[in-house]
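All protein chains of the complex are present and in place, except for one that has been dropped.
So, subunit A:
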Amino acid sequence: MEAIEDMTKLNGIHGRTPFRGRMASGACAAALALGMAGSAATADTLRIAGQGDIGTLDPQAQNSQITISVLSMVYESLVTRDEDLQMVPSLALSWEPVADTTWRFELRPDVTFHDGSAFDAEDVKFTIERAQAETSQFANFVGSIASVEVIDDLTVEIETAMVDPLLPDKLGYIMIMDSGWAEANGVTVPQDLGNEENTYAVMNANGTGPYTIAERVPDNRTVLEINPDYWGEMADDIEEVIYLPISSPPTRISSLISGEVDVVIDVPPQDVQRLESTDGLTVARSPELRTIFFGFDHASGELRHGDAGGTNPFQDLRVRQAVDSAIDADTISRVVMRGLSQPTAQLIAPGNFGWNPEGDERAPFDIEHARELLAEAGYPDGFSVRMDCPTDTYTNPEQICQAVSAMMSQIGIDIDLNLIPRAQFIPLLWDKDTSFFIIGFNTAYFDAMYVLETLLMTQTGEDGEGIYNYSGYSNPEFDELVREARVELDRDRRQELMYEAFAIARADVAYAPLHTQTLVYAMRDGVDVPVRPDNFIEIRWVTMD
């Protein structure tokens, strides 16, 4: 609640008078005459440019970063995050576990959807069930929920199948829809792409958030207009927000320099220095909640792609240690990332609950030692292996993989670099058809449990255990610790257990960690868009003069 009060103060400082708004639009008149202003820009318009477009307006149909980021201006969830990333009330006023497997949420009164209908407990029940539908891409977040009970208009009780300490965190990703609106428009379940039916919710929205959708032209622009009846606090009251996808990086950067957009997210690392030295522009950065690391095939008896005399060297701990010691993360950070990364020894980024401030020391970069380890493991002359690497996701994956290939060749591992688009890369992971790969992983809900459960646990197919464990890593001792931690309601004890689990994965070199990425936004002076480590544009914090 403190943060909300802070924002009220901010609002006092940055609140604009209509007069100032008019002055600025006068100054723009000349530019307008020349058509410079592009799409309907007025002085009180914030134009945000990013790499890709949002895919849909349906809040449960597509779990992609930019889609949920923009939709969070229109729709809201029960809980949200403050500037320290702590959970704070949004559509729920408070929540508490009333039994081991029951959470009670008290809802915020007097909130209305954009169409005027009231927000109540029925909407919460409806939306959670919608998110559980077969066509929903958010089923993971509500997978633990057994039932939702409406106690009264503003109270719901959520029953989970097993103890789930992270339920409120997970519900932060479930954006609440109006049950009446959904029924009236036939969108009670997210769109079924196979059914070849166009649904209303793809192009229309009705949330409780600070903005409404004024115009949507896919791959072109999404225009949001302020909701004058918004219940919450805003740092500013920008009348119009336009999200513009500009896929070509030089054009995206040029449009900021020429004043056609106010903010650019997805800033290429090579442009950061130049933008910083450009008058009138500000660059903001923050470590991202995404870690980049290298994965091995732990499971196959023989390398699927490569030649090591009929064996799989990565099953030998010494080989994995050798790879780990031969990666020079500092050089990659300096040369490839131009300082926009933080070398790490962990699989999660700072800012997550479960990140260990004392666990960030990397294995020393030591080629000699790595060679010895390989020789001990029975590969004095190394071996050859294919490295799978996507070219169009994460930051600079191609150059990172090239650099690591060169580093591997120094210890005798001959890399056949397989650079492919993401749409081909990810199926390789899914099919576990890879021997050596780079992967970036974000935690969901700012908690390490997601990584422990889905990425590192042995894949059992139950309760989400190891669903994204593409490497086949398996350690029963580790699994036991995670099973204990996932139902532990005491925070400190849970953190302790997670530290222990990570220490085991680290000792096993389950993955070879590389770095956490740095997020960079560039904006014109006078605009302040705080960078949230999970790359959410939190419009409620944005100010503009």
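As a convention for this text, a residue touches a chain if its C-beta (ideal position, glycine included) is under 8 Å from a C-beta of that chain, and two chains touch if they have at least 3 such contacts; residues count from 1.
One rule holds for everything that comes next: contacts and distances are computed from a predicted model.
Not every chain of the complex appears here, and the one that does not is recorded in UniProt as "ABC transporter permease", selected from "ATP-binding cassette domain-containing protein", "ABC transporter permease", "Putative membrane protein" or "NADH-quinone oxidoreductase subunit J". Touching the chain that is not shown, out of A:84, A:134, A:279 or A:361: A:134 (per the contact rule at the top). Within the whole complex, the absent chain has one touching residue among A:94, A:147, A:248 or A:409, and that is A:248. Touching the chain that is not shown, out of A:160, A:199 or A:475: A:199 (per the contact rule at the top). The omitted chain makes contact with subunit A at the following residues, 31, 33-40, 52-53, 55-56, 58, 61-64, 134-135, 137, 139-140, 191-199, 202-203, 217-221, 244-248, 250-252, 254-255, 257-260, 392-393, 421-424, 426-427, 429-430, 454, 461, 464, 467-468.
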